[in-house]
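A protein chain is absent from this complex, but the other protein chains hold their places.
Naming follows writing order (A and B), and every chain is counted from residue 1.
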Amino acid sequence: MKKFLLATAVALFLMAALLMTACGGDDKDKLTVILDWFPNADHAGLYAAEAQGYFKEEGLKVKLQAPGNPEDPPKFVAANRADIAISYEPAVILARAEGLPITAIGSIVPTPLNSIQVLRSSGIASPAQLGGKKIGFTGIPTEEVYLKAVLSKAGVNPSSVTMINVGFELSKALISKQVDAIIGGYWNVEAVLAEMEGHPVNVFKLQDWGVPEFNELVFVVNEKRARGADENLRKFLRAVAKGHAYAVQNPDAAINAVVKASQESDRELVTRGVRLLVPLWRSAPQPFGLMDEAKWRSFIQFLVDNKIVEKPVAIDGTMTNKFLQ
Amino acid sequence: MSAVHNAVAKSRAPGGAARRPSPLASAAGGYVLSLLLGLIAIAVWQAVADFSSLKQWLLPSPWEVIQAFAESPGLIMRHAAVTAEEALIGFAVALAVGAALAVAISQSRLAERALYPYVVASQAVPVIAIAPVLVVWFGFSLMPKIIVIVLITFFPITINMVDGIRSVDPDLVSLMRSMGATRWQVFKLVQMPSALPYFFSGAKVAAAVSVIGAIFGEWVGANEGLGYFLKYSSAQFLTARVFASIVVLALMGLILFSAVAFVERKALPWAKRPSAQN
Partner (left out) sequence: MAMTTPLLQVHGVSKTFVEKTRELPTLRNVSISVRQGEFVSIIGPSGCGKSTLLGVIAGLIPPDEGRVLLNSAVVTGQVGLAGYMPQKDLLVPWRTVLDNVILAQEIAGVPRAEARAKARPLLEEFGLGPFASAHPHTLSGGMRQRAAFLRTVLFEKELLLLDEPFGALDSLTRSAMHQWLLSLWERLGKTVVLVTHDMDEALLLSDRIYVMTPLPGQVRSELAVTLPRPRRYDLVLTQDFIARKAALLAALRDGAALAGAA
């Protein structure tokens, strides 16, 4: 009996200790950044900034963290569990429509990386040939909308295709021929993965096929914070801009930074992905991270027209460039 | 004289060893057989990987898995240590929670009726459903993993232990009463010791499952641990790493289970064990 009481006491003590560590410290200049996915090529600018000490120069302690679930990051930020999250413009708009208090403050990738991919061996050379095919997606409703827009532009009846939820490992579904095409894969990640496995793919970029341009990856923070005047956010974005500039000039160093910080990342995958992104970053609007308000509006309208959101969300509170100016 | 000598010599196996098998041989024989089975399985696996059309990214060969270990042993072990810590702490907490619930349920009809439905219902809750809540409340700390592990593993402990406490012969309880024992004395002297073998049964099940519980907890939200490593490697088609992780996880479960079984043998010297020689 004594043993049980002792064990219970120990367990309770442990729980208390753990609870205390769960409520982290309140370091003013510490920023937790939750990535959109595992550390990969898209984050090269961030990891380069970290490795080059740009955050430190701005007096910031930045922690880059992978999420458990790609849908989590906006929720973290809305609940003030993280300072900054990386999310997707469509996700931000949808979240705003649901009343989540998050605001985009800067862009990492200003155009869609999202694309439709088919195995080159399938002989499908354009979306016009997707009629009657099986398309794999991750279950996110916006992808259905993109597909419809692309098919309509290509002159294919949208109801002639079957959409199959294959989860987040899209490339596997494509390579194993569970599906004829996938949507939701990035042309600098999933396409590269497939090619590395010996299955080159044809990529149909969404913005080439009738989907209005949107920012693939943006930084989001809690709306209240965005309405304030937090200098740290400004400093963060400045350091990030420097990091991307560095990555454009020194892609190999940036690649090293990613792989060093995240040893779980495949070097080859990161390398190829970064090389594909560098031209994009080079030609991105300056200062780095600046977002086009007009493009946000037309994309919001696109979602409204396709009944993904009931009515347009206000730009105010959804996105702001003020920390870049 | 020589005839007797010959007869004695014949009754010995060549090499001079006595014919009667030693008890040690049967125990060691079991382990050898287990190892042999494992090696055969690996050989079959290698053959399937080499000769079938299954791609490396779907089923890596044993050799590729070994290579994955050799390439980055430090990385894998670092993640393994994180998962091991989660599993151990979660298991310990589950033991305490499970035992406490069992005691409460077995001692009071009211507690039983009040708590039992929730105990059972808790097992139907898919971890994925509560994951966002856990992660938003507790972040990426140890807490969500502990909660997930406890959720998954407390059940066998509680159920087994309640059965154990209830398994006490009512005549024994009467006897205790006839000797003037208080309710607490009945609990301490008879019910708890009776429950001990059942508790260990439940603890063994919980031990084996707590490792997978740690993985599920990591999938809720983590930056390290074999669950994180496994998921990320899978997404990058690094399937050999996935299998390497699985091997490590299996070993962890085995070690934890064996540790509990060892403690059980020490704590229950009176329990009869199935013996190959009987």
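Rule of thumb we're sticking to: a residue touches a chain if its C-beta (ideal position, glycine included) is under 8 Å from a C-beta of that chain, and two chains touch if they have at least 3 such contacts.
Quick caveat: nothing in here was measured; it's all calculated off a predicted structure.
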{"item": "Touching partners, among the displayed chains, of the absent chain", "value": "B"}
{"item": "Touch criterion as defined above, residue of B:Leu172, B:Ile246 or B:Ala259 at the omitted chain", "value": "B:Leu172"}
{"item": "Candidates B:Val65, B:Val190 or B:Ala222 - the one touching the absent chain", "value": "B:Val190"}
{"item": "Touching the absent chain when the full complex is considered, from B:Ala104, B:Ile212, B:Val247 or B:Leu268", "value": "B:Leu268"}
{"item": "Contact footprint on chain B, counting only the chain that is left out", "value": "169, 171-172, 174-181, 185, 189-190, 193-194, 196, 268-272"}
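Here is the rule we use: only the chains that are shown with their structure count from here on.
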{"item": "Length of the line joining the C-alpha centres of chain A and chain B, rounded to whole Å", "value": "38"}
{"item": "Chain A to chain B touching residues, read off their complex", "value": "1, 4, 7-8, 10-12, 14-15, 18-19, 21-22, 24, 38, 65-69, 71-72, 75-76, 79, 81-82, 168-169, 171-172, 175-176, 193, 196-197, 263-266, 269"}
{"item": "For the chain B and chain A complex, residues of the former touching the latter", "value": "55, 57-58, 72, 75, 89, 92-93, 95-97, 99-100, 131-132, 135-136, 138-143, 146, 188, 192, 218-223, 228-229, 232-238"}
